[in-house]
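Shown below is the structure under consideration.
Only one protein chain is missing from this complex, and each of the others stays in its spot.
And now, chain A:
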Amino acid sequence: MSKGEALSGIGKQGRAARLRGVVPPVLLLIVVVLALFAGKYDVSPSDMALVVWSRLTGTPSGLDSTVETVVWNVRLPRVLAGLLVGASLAAAGAVYQGLFRNPLVSPDILGVSAGASLGAVGGIFFSLPVLAIQSMAFAGGLVAVALVYLVGSAVRGRDPILVLVLAGVAIGALLGACISLLKVLADPYNQLPAITFWLLGSLASITRADAFSILPAVLLGLAPMVLLRWRMNLMTLDEEEARALGMETGRLRLLLVAAATLMTAAAVSVSGIIGWVGLVMPHIARGLVGPDFGRLLPASLMLGGGYLVGVDALARTVAQIEVPLGILTAVIGAPFFLWLLASGRRGWQ
């Protein structure tokens, strides 16, 4: 170990971690390229490049308009949306896992998914337009977490983290009951399939406008995470230890929960509920680059984005029909996760 390495605390393990840090961007790149070419309509690499080039420069490509539509209106928006949704879920998961000091926490622990679901299901139930359904999902997610947070801060004198989690469980159950009620009352021929499809998550009907509409919320949520990336490490300590080190834990937790909730709510508002990404991807990222949030955040973003783009590519190619994403992410994510646990070498990393 050289003097410089000793100073920055990077030894043999640090170098290995740095090497493993190359994995997420490389995987991401491969998956995005594969996803752009995956699908029922074959597009050659040169046509792909030509379409993108012509759109960016505004010059006509001279290609068949079908090719242009497939590339520009279908595949690129889906890849972009997959990146945004997957990256958001994974980043939010990484934040929540740190805040709750538990590597098995997923972004919906505080009820954001349940709230978003109720919002969307309510929108479908009242036959609102798509944009209204998305807005209700987004608002529902935010309101649910705000409610959990209010209840959590009203209970004093106990471990604030535990109170938050329990409040999340209780309010999540309450929202679940409301969703079930709406499902029972919904028209079984038109509304119920739409509700079921939404609850399973999909990028099938996503448009370029959808992808861009969630971008501000995603970036707004990401900003505090990037800015507070080092403080986030201290938030994983016990409450009192962190406060004794000079941290205003209450304020920081509120800010980080708000950021993670904003990202998650934005993501699920266009994609529906997609489980497992936010739980498994930060976990894998931590195994690759370690727990330091400054490295964990970018790794989670890339792995999450790449994973969802990849799964979405499978969703539109493996079967005659579009397989809902929520099913695929669980079918792939859960066994992989079990394998990670069983191989157990890395413990709770």
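Criterion: contacts are C-beta pairs under 8 Å (C-beta built on N, C-alpha and C of every residue); 3 or more make two chains touch, one makes a residue touch a chain; residues count from 1.
In the analysis below, contacts and distances are computed from a predicted model.
Novice: Any idea which of "Protein-export membrane protein SecF", "Iron complex transport system ATP-binding protein", "ATP synthase epsilon chain" or "ABC transmembrane type-1 domain-containing protein" UniProt assigns to the chain that's been left out?
Specialist: For the chain not displayed, UniProt's protein name is "Iron complex transport system ATP-binding protein".
Novice: Pick from A:27, A:247 or A:314: which residue touches the chain that isn't shown?
Specialist: Checking the options A:27, A:247 or A:314, the one contacting the hidden chain is A:247.
Novice: Of the residues A:148, A:214 or A:228, which one touches the chain left out of the display?
Specialist: A:228
Novice: With the missing chain put back, one of A:45, A:193, A:216 or A:294 would touch it. Which one?
Specialist: The missing chain is touched by A:294.
Novice: Pick from A:139, A:199 or A:237: which residue touches the chain that isn't shown?
Specialist: The single option touching the absent chain is A:237.
Novice: For chain A, enumerate the residues touching the unshown chain of the complex.
Specialist: Looking at chain A, the ones touching the missing chain are residues 1, 6-14, 98, 101-103, 156-157, 227-231, 233-234, 236-238, 240-241, 243-248, 286, 290-292, 294, 347-349.
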